[in-house]
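For reference, the structure discussed in these notes is given below.
All protein chains of the complex are present and in place, except for one that has been dropped.
So that you can tell them apart, the chains are marked A and B in the order they are listed, and the count of residues begins at 1 in each.
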Amino acid sequence: MNITFDSCAKRFVTRKGEFEAIRGIDLEVEEGEFLVILGPSGCGKSTLLNLAAGLEKLSRGEIRFGGEVMDSPEKRLFVPARDRNVAMVFQSYALYPHLNVFRNISFPLEVARKDKAKRSKTVIEVAGLLNISGILEHKPGELSGGQRQRVAIARALVRKPRAFLLDEPLSNLDVQLRVETRTELKRLQRKLSITTLYVTHDQTEAMTLGDRIALLKDGMLVQLGTPRQMYDAPGTPFAASFIGSPPMNLFPAAVRRAAIASGGTTLGLPPERAKVLERMRKERVLVGIRPEHLAVRREGERGLLEGVVKVVEPLGREDLLRVDTAFGELAALSSEGRFEADQKVWLSIEAQRIHFFELESSSWS
Amino acid sequence: MTKEERIKKLVVGAGAVFTLLFCLSPFFYMILTALSRHTDFLRPETHYVVTFSHIHTVLTSQSIHFPAHLRNSVVVSLASAGVAVFTASLAAYAVTRLAFPLKTFFMLFVLALSMFPEISLVGYLFTIMSGLGWINTLQTLVFPYVAWTLPLCLWILVSYFSQIPEDLDRAGLMDGCSRFGVLRKIIFPVAAPGVFSTGLLAFIVAFNEFLFALMLTTDHSARTVPVGIALFQGLHGETPWGEIMAAATVTTIPVVLVALIFQRRIMRGLTRGAVKA
Partner (left out) sequence: MPVKQNRSEGDRADAFGFMFPILFFMSALIMVPVLGTLADSLYRDVTYLPRKFIGLENYLALANDPAFWKSLRFTFLFVAVSVPIEVCLGLCMAMVVNEAFPFRGFVRATLLIPWAVPMAVSGRVFELIFNYSYGAANFLLHVFDLSREPVNWLGSEIGAFAALVVTDAWKTTPFAAIILLAGLSSIPGELYEQAKIDRASLVQRFFRLTLPMLKPVLIVAFLFRTIQALQIFDYIYVLTGGGPGGSTTSLSLFAYNHFASGDFGYGSAASVILFLIAMSLSTFYLAGGAVRRTL
């Protein structure tokens, strides 16, 4: 089942006045796709999810499931959550504390008045799928975070919903568990081919899990694309710095012929990049280059950028070096592991990976 | 400092003893009198003789109607507590989870109404009940008692419900429940201890109520225990203190036991209800 968000907007009225959580979002989620809604706090991602779930009502626009209208203020149509046959996993899991695991999972089936034998069968099936067959008698209070999460997922899947909505389900898990569960989630989704909307603020999760990523900021869709697309071709400085860890280096520079310059230093550009720069017709631009595309050398050569190491942050398999250059302080990744503070180094830039953005639009597309 | 501490210990000790004596002595005096053959057992010349005859009389006498009063009280209090808790739960759910206009006004409305003196209601209430032909029935008490205990129940339940995370509601809605279904299947079970405490308090308040019962009932078919005991006069001018205290004992011992068993719950409920205001 595909999900369509058509010019959707949501306005909240609070004591302090009106607040536009969603300002006009057009989004098409394809059948069976794992779409990640990514963005910083307050960008509206949870609201978007709640709108899809039917827990909130649109102020403007339309939401359709497979062509069927679920929410349309203009047409005065609203299908409440209980009738949409979609399932949600909450950040807090929201397991019913007074019921044991079995009854938590069978709860949606009980509400739907399915007969006992069928309920039992389905619950056991789903429990097996999520490896929680052993804890069916326990109460949520007795479970670990990871177990609780599985129970939440089982409860969501038991009704065979047509869409699967997840609101930052991994944030309450510790890092190790998070990585394991991530993989499992992806495998599960693949297996079930269920249309999935996944909300997170963690770009690593987004990159590893999503078939596509919808990047939101201040209630608007900034960019939509596959993880590769988001990484290779961010459309705005915001997208560029949000995707990829450590974040992309962004610095202003003056435009020269086939080169950029700052603080007396000029950096030449290959013809293809130079052409892009020329087309922008600006005197100053915002330049972006990811730390992983800056190689750190101990000896200087022509065409390399000179700098002094300020801070060395060991990350395990590589070090993050903060290097002071003519273009400002740049972050670079090195797996050599032999650099120290105050050391003079030379940075080799993968020119094909240089991005250019307009300087005025500091955070908007 | 130690001198001060010693004084403090002394004062606290004396205070504790005083508190105990204060709270318990009338209660024990009541029991002693109920079990004593002679009411004037405090006089030096009178011996204290234990007897259960007062209790027996009170429980079996056809003219005192004590068991009838007891039955009425229990039925009326249970019914009003039940209805009050249910009604208050619905409202508490709406107040803590739903958006509707004039919510603050409503809370103030309830608060204000809870401060109306009983005497200012009972006159017209009598007129209403006479008009309905309900004087001296059980329902004539249940309805006013429900209304009378509702503010207390509402405050307490609002404070309990507001502690239950709304994510549980959302999960219930996603799982197919209606709003009322969420209340019934999720909120009630999770808030069960709080709901129980509220019911307990409502029961005790209804049980102890006096003025409405006095005015709206006329004989043992609907009269409650407080009124029965208040009007217990005796037939020949000599006040039958033994029997009166026996009736009082039979009435209060269960209530006191319940209060003691659930004292933590009750105190929590009372302080929530009062401090909320």
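The criterion applied here is as follows: a contact is a pair of C-beta atoms (placed from the backbone, for glycine too) under 8 Å apart; a residue touches a chain by one contact, two chains touch by 3 or more.
All values derive from a computational prediction rather than experimental measurement.
Asker: Sort through B:A68, B:A91 or B:V190 and give me the one touching the missing partner chain.
Answerer: B:A91
Asker: Using the touch rule from the top, list residues of subunit B that touch the missing partner.
Answerer: 4, 7-8, 11-13, 15-16, 18-20, 22-24, 26-27, 29-30, 33, 39-43, 86-88, 90-91, 93-94, 97-101, 106, 108-113, 115-128, 143-144, 146-148, 150, 154, 179-180, 204, 207-208, 210-211, 214-215, 225-227, 229-230, 232, 241, 244-245, 248, 251-252, 255-256, 258-260, 263, 266-267, 270-271, 274-275, 277
Everything that follows uses one rule, which is that only the chains that are shown with their structure count from here on.
Asker: Between subunit A and subunit B, what is the gap in Å from one C-alpha centre to the other?
Answerer: One centre to the other, that is 56 Å.
Asker: Quick check on the complex: what are the subunit A residues that touch subunit B?
Answerer: 53-55, 80-82, 86-88, 90-92, 94-98, 107-108, 111-112, 155-156, 159
Asker: With touch defined as at the start, can you tell me which subunit B residues reach subunit A in the complex?
Answerer: 165, 167-168, 170-171, 173-178, 181, 185-186, 189-190, 192
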